[in-house]
Structure formats: C-alpha cells, structure tokens
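Here the complex is missing one protein chain, while the rest keep their positions.
Per-chain residue numbering starts at 1, and chain names A and B are given in the order in which the chains are listed.
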Amino acid sequence: MKNAVGRDIPEFLLKDGREVYQGKNYMDGKYLQKAAPRTRRYEKPQESKLVDSIVDALKQVGAKSGMTFSFHHHLRNGDFVVNMVMQAAIEELGLDNITIAATSLGEAHDPVAQYIEEGKVVGIQTSGIRGKIGEVVSAGKLKTPAIIRSHGGRPRAIEAGEVHIDIAVVAAPTSDCVGNCRGIGGKSNCGSLGYAMTDAKYADHVIVVTDCLVDFPNMPASVEAIDVDAVVVVDSIGNPKKIASAAARISQNPRDLMMAENVAKVIASTPYFKEGFSFQTGVGGPSLAANLFLEKYMDERGIKMGWAIGGICGPMVEMLKKGKVGKVIDVQDFDLDAVNSINQTPGHFEMSASQYANPANKGAFVNKLDFVVLAALEIDTGFNVNVLTGSDGVLRGAPGGHPDTAAGSKCCIIVTPLVRGRMATVCKNVVTVTTPGDCVDVLVTDYGIAVNPLRPDLIKCLDDAGIPHVTIESLQEKAYSLVGTPDDLEWEDKVVAVLEARDGTILDVVRKIKPLKL
Amino acid sequence: MIPRPKPERFRLRRTMMFMNAQKPGLIKDAYIYGVDSIMLDLEDAVAENQKDAARFSLYHALKTIDYGDTEVIVRINGLDTPHWQEDIRVCVAGGADGIRIAKCESAQDVLTVEKAVEAAEKEFGVEVGRTLLMAALESPKGILNAYEICAASPRMFGVAISGGDFRKCMQTKPTASGIDMVTARGMMLIAARAVGIQCFDTVFTDLDDMEGFINETKQNKEMGFDGKSLINPKQIRPVHEIFAPTEKEVMQAELMVRAFREAAAQGIGVFTVNGKMVDVAFIPGAERTLKLAKACGMYEGDLV
Partner (left out) sequence: MIIEKSAVAGTLESSDAQVTVEPAENGIELEISSSVMNQYGRQIKATVLETLDRLDVKNGRVTVVDKGALDCTLKARVECAVFRSCGQSDKNIPWGGAIK
C-alpha cells in the first residue's frame, strides 16, 4: 500500500492496526494507553545494590532467552557496555533469541554483528545503524526486519508498549551503590543521560553499569535509584576519547562556511528571527558553522536567542556563557565543553528523549522550535530526506532527532553539498525516506538555495531579503549533469528494515540490496 | 563539450585562485566560490612525474566542466623545463582562456610562448589570437625587464609578481609592512600601467594569518593593483570587499557616466555634473568603477 510519501509498504507489515504514513500530525488528538512495566518490589531496606559482575546482575533480574535489552548511545562511539552485556548474556549465560532495542548503534558495536550472523540476536530496534551491524542487516542476516525509529519515536513506542523492555542497561559515568546515575564526575563522562531516562521508567528491570562508584547520594541524579535493580562496577564503560571529542571545532572548509553563511542569511530573513527565538543545529560541518554566522546577525539586530536544544557542543555553550542564548536544554553532549557545562553552567539543563522529541506526549521541546538546521545524505525533489541508507542502499546512518525536529520546527533548513564525490545528494528519489518532505522547508547547497513550494511565506521572505533561490528540480538537474544520472538500485523482495515515522505509522522499508555484478 | 566564449582581454580580475590541475576533487567546481579567475596549475603543484597525468586531467576538465563566467587560466611549466610545449598544446586544444608564463624574464620569453601558442591554435583549429597571455615575474631580471615584457604581445593582459622565488633571489623574507617587495611591486605596476595592462600581486601563504592577508590586500589596492593571486577560497571574500568601491564612488561614477552618455547623445562635447565641468578622460575610470560595483553587488543599473 502506498503511503503519503509515495512509498509502497508491504501488506504483511500492516497488521495489528499498523498504518502507513498519512502525513504530518495525523495522530494529533488521538488517545494513547500507556504501558506499564512489571517491576520487583524492594521493600526491605538495602544497604547497597552492588553485584559482582554483569552475569550476576543478569541472573538477579532473571535474564532469559527471547528478552529485549535496551541500551543508550550517550557514550557514542566509545561505548563498551553493549558488547560487554551481550557477551555475558550470550556467551556466559547461553541466551539467544535476543532483541536489542538501542537508541543508536555504531562502529563501537561491530562485535554484535557476529551474534546476528549466529542467529543469537534476532531483533534490532534502533535509531542509528552503522558499521558492521548495518552491513549484516542490509545483507539480510537478521531474523526479523530491523525497526528504525527517530529519537522521539522511540520513547513514543516504549510508552505505547510497542516495545516492551525486559532489561534496560544504563551505562553510567558515575553511580552510587543504589543506582543514582549522573553523566559527569567520573572518568568516562558524557554529560547528558537523556536517552536513558525514559527506558529506566518503562523497563521491567534496570541494571546500572559504571566505572566510577561515588558516595551516596549521587545528586542530582539523571537516572534514579528508585528505578534500578542492580549496580555493577566494571573497569571501564568506554573510551573517553571516542565518547566526546576534545572540542567541536567550527569547520574551516570554505564550502561549509559558504553554505553556513547562507543558512544564517535564510534564518535572518524570516519573521521567526526575533528576540527570544529558539534554535537547534547539528554538529556536521556546515550546520555547526551556521552558529558563527547567526551570531553576527544577532549582534547586528541586537537580539538574543531564547533557547537552544539538541545534541550540544562547545560553540553553543560559549554563546550561553556570553549571554547570547538564554537557556540550553540538552539530550546529548558531543564535546568536553558541553559535557563539563551541563547542570553546571547556569541555564544549561538536561532533558529526556521524550521531553525532547516524543510526538505522543503533551508537547515536546521540538514543538516550540523556531529553527532547526540539519544535514542529509540525500534529499529528493519532493524534499524527502534520507539520513539512513547510503546511496548504495546499505544501512549506514541514523534518523536521530531529524524527523522530530523537522516536524516540530517552524522552519527546517537542510544544508548539504549538492554532490559528494560521485553521489548526487540532491536526487530524484531518495533511497529511503527518513524525514518526509512535508516537514522540510528550505534546502541550502553549495550550488544554490531552494524553498519548499509548500512554504510560499518563506519564499516571500527570501525574495524580500534579496536572497536568490531556485527550484529543487534545477538543483537536482545540476547534480546529475555533474555526476551523471545514477542507475536505479536493484533490490530483492526481502525487507531488512522498517522505517517507522515518529507517530508510529510506516514511512518506508529497506529491502535487501542486490549488488551490481558487471 | 562546453563551448567557452572568446576571452576578454580586459575584464575584472580581483581574484585569481590557484588550483592543482591534477586533483579531480578540487577542479571540478572551484568556480562556486565566486572567484574571478581560476588558475589551474601545471607547474609547482604537480609533481615532476605526474606532469603527463595532469595534462590529461586538465584537458578533460577544460572540455567538460562548465566554468560559467569564471575565467580559466593555466599556469604552465617554465621555459627551462621539458614540459612547456606540451603544456601549451593542451591549453590551446582544451580552450583555456589564458596562459600564465612562469618565471618570465624577457620579451623574448613572451614571444617564444606566443609562437608556440599560435602554432597550437593553428594545429587545433582555434582562432589565432584567442588565447591570452600573462607573465609571472619571479626574478630581479624579470622586474627590470617588466616594461618590455608587458609590451611584448597584444595577447598580454597582465603581469603578476611571484613572491616566493623573488624573495629568494633578493634574500628577503615576507614582512608585515611589505617593504621587502615594495620596490619590485612599484616597478611592475608602473610598467604595466605604462603599457596599459593589468597587474596582480603575489599569493599570501599563511592561511591562518587573516589579519596579515587583509593588510597586504589593502596595500595592494592602495598601490594600484587590479587583483591578487590566492591559494584558498576563504581568501576570496576579503579581497572582493577591499577592492569594492565606496557607495559615494559608485554614485559619483553613475552620475558622470549618465551625464556623459546624455551629452554625447545630444552631440554635446562638454558636460557637467553637479554644476562642475567634467573631463572626458575620467569616463573610462568611472565605467570601471561601475563594473566593479556591479560585480560586488553594489550596482544594478544598466550603464555597464
């Protein structure tokens, strides 16, 4: 059945009331019955919840084959915990039939690919899917299709009971002996624990894994002891070098800077650019550099940013400290400047993924966002964006907060070079739709700017400000004239991943790629 | 195949950016940064054993890539190398707008290149005289012979000083004040203006020292240069900003050109602006200011 972005969704996925994507805000006003976890009572006072090993913790919470384990990506590519827990569960306890529900999976989790190939891990639910896991899932090795959700879609699915987490494992830079966790104060600091917060409330069991045990009470706690069953101390939960970079540098690449400047120009041309505006940007080259140029316009007009959200890094913290932004609310930190600032710098707060982006709660932060600046692997002439599959059809990306911020914000700007090597970023049809075109407003490339025809108001803003813009079709034609028209990818029937829209409808599927043999 | 319009001998050349002709990722779209001229380099940027490969790349880049209004010049290898003749053949066959003669020291050097260019134009069926020339002066001898070099050929549109080699010869280093090259720059400028061709300053190689770069560019403008050679796109904008006319200059130029055209249309030889008589000799300068203003986005009228 074709959905609102023209993607054919196989009928076998449309059971138990599951629908295809119908357009933005389709679920607005509907009611949701929240699921509740079944948790163990710890009535008798406990001095400590420390157990000796991950295996012991798994035994204590009754880990069994067929269970769903949840993990969170605040340790980013430095994470050791997913691999440690899977190794304990599969190799030491002999469990199988396992589903991993993670907020994101990357190269750090390459060892999990082996468990997928062996058939021990049979389900993957995640936002990000990169590295070897992406390759084996793309090759059709996972028993069930992977489910890909946005950062807001995941807490929605958990709260709705579509994902039932048997055991949530929280990697904690610091914890006390009963499981009050924080993202700072230890040796593997990551700042915000926003992605773990919802899971801790909705999982049947919660295990905390830390490499820095601190005195009780570890306050203010991001994950609270009242939700935690067991605490395990290990030598190291991650590689600090890969958890947070030393400092996110603003790109010096002239192409990035040129695009970033145009992003700032577009922002400054809209009526939303006024005292107290709100903003989110990614950490990609041109997205981050937009901060720099935006600041110039803010100074010129004598206005300040009200608040910023998102994954946060140094340049935004810097603006907070200079008083150019009122508050920074943060679900994840990308560099040490941000890690060292959260809950320390006045005005820099932590939030959960649900508070950030969940479309089914009573109003997430993204809903009040004026601007978001985002990257793309591909964008097509319908303004549909792909941030999940490479142009070769292999899973190697992450919707993350992309679809959530795009849908919630008043002005969503995609910034990307027109071509990357021989890949046309602006194309006729994206491989996979991860953010529907009705949520995307402006495209800024190194070859020109295009505005979504759904937004005549923004077209007028650009015209009034004298900012040249062209149709997205002309950008796509330019791209193809540079790199040649790509051949269509060839697919097998097998669905390897289902791409859920943030509201729970089905936006797209990824099938097994048929590699070209010459 | 992208047909390029006939090169214009005198056009706006505030910025000429060097690009390694051997790097496909770089040359495919260097024009997007709004540089006036791209300088595809076969000389220093290309290793000795890759000169052949660079020519193949260059040929197809010239034939395939739509550079639009951006001028495309090629820096060829020196006349003391075994490469320059084939360099000229590929430039002409590919349809480059102009050739930059490296290490030029005499009028004879220009004539030697011109002869090879003409032969190549005939060989490849290119209109004779289409390919423009400019000379890089890189030695004291080149500077002393600047006038004869500038005057050597009607194909010559400009001269540029090349700081690296020149400073080596002079046993000097770059200075903040520019004192190390002020004499050479001045002599070259005078020669170029005496012949009526353009004059360009050398590259500024410390990409992190934007302040030094800006100061040098300001001095270039004050000395009367037409533009500057660049090594990175981030240097383009400061040059364009510094070389931009002031709004007052643009207004004045517009008034003068308009008054002159109206007077000429009525057959009147003498005309006034704001009650003052204006000498016709100022008109080319005023037109140049308007062209510059248009390129800088400061003038949208139809006088130029």
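Criterion: a residue touches a chain if its C-beta (ideal position, glycine included) is under 8 Å from a C-beta of that chain, and two chains touch if they have at least 3 such contacts.
Since the model is a prediction, treat every value here as computed from it, not as a measurement.
Asker: Just one of B:T70, B:Q85 or B:T112 touches the chain that is missing; which is it?
Answerer: Residue touching the absent chain, from the options given: B:Q85.
Asker: Among B:I38, B:A93 or B:A259, which one is in touch with the chain left out?
Answerer: B:A93
Asker: Could you please point out the subunit B residues that touch the chain left off the display?
Answerer: These residues of subunit B touch the chain that is not shown: 23-25, 28, 51-53, 55-57, 59-61, 63-65, 82, 85-86, 89-90, 93-94, 124.
Asker: For subunit A, enumerate the residues touching the unshown chain of the complex.
Answerer: 391-393, 420-423, 482-484, 486-487, 489-490, 513, 515-516, 518
Basically, only the chains that are shown with their structure count from here on.
Asker: Approximately how many whole Å separate the CA-defined centres of subunit A and subunit B?
Answerer: Comparing mean C-alpha positions, subunit B is 49 Å from subunit A.
Asker: Spell out the residues on subunit A that touch subunit B in their complex, using ranges where they run on.
Answerer: Touch residues, subunit A against subunit B: 252, 254-255, 257-258, 421, 446-447, 481-482.
Asker: Any idea which subunit B residues touch subunit A in the complex?
Answerer: It is residues 25, 28-29, 32-33, 66, 232-234 of subunit B that touch subunit A.
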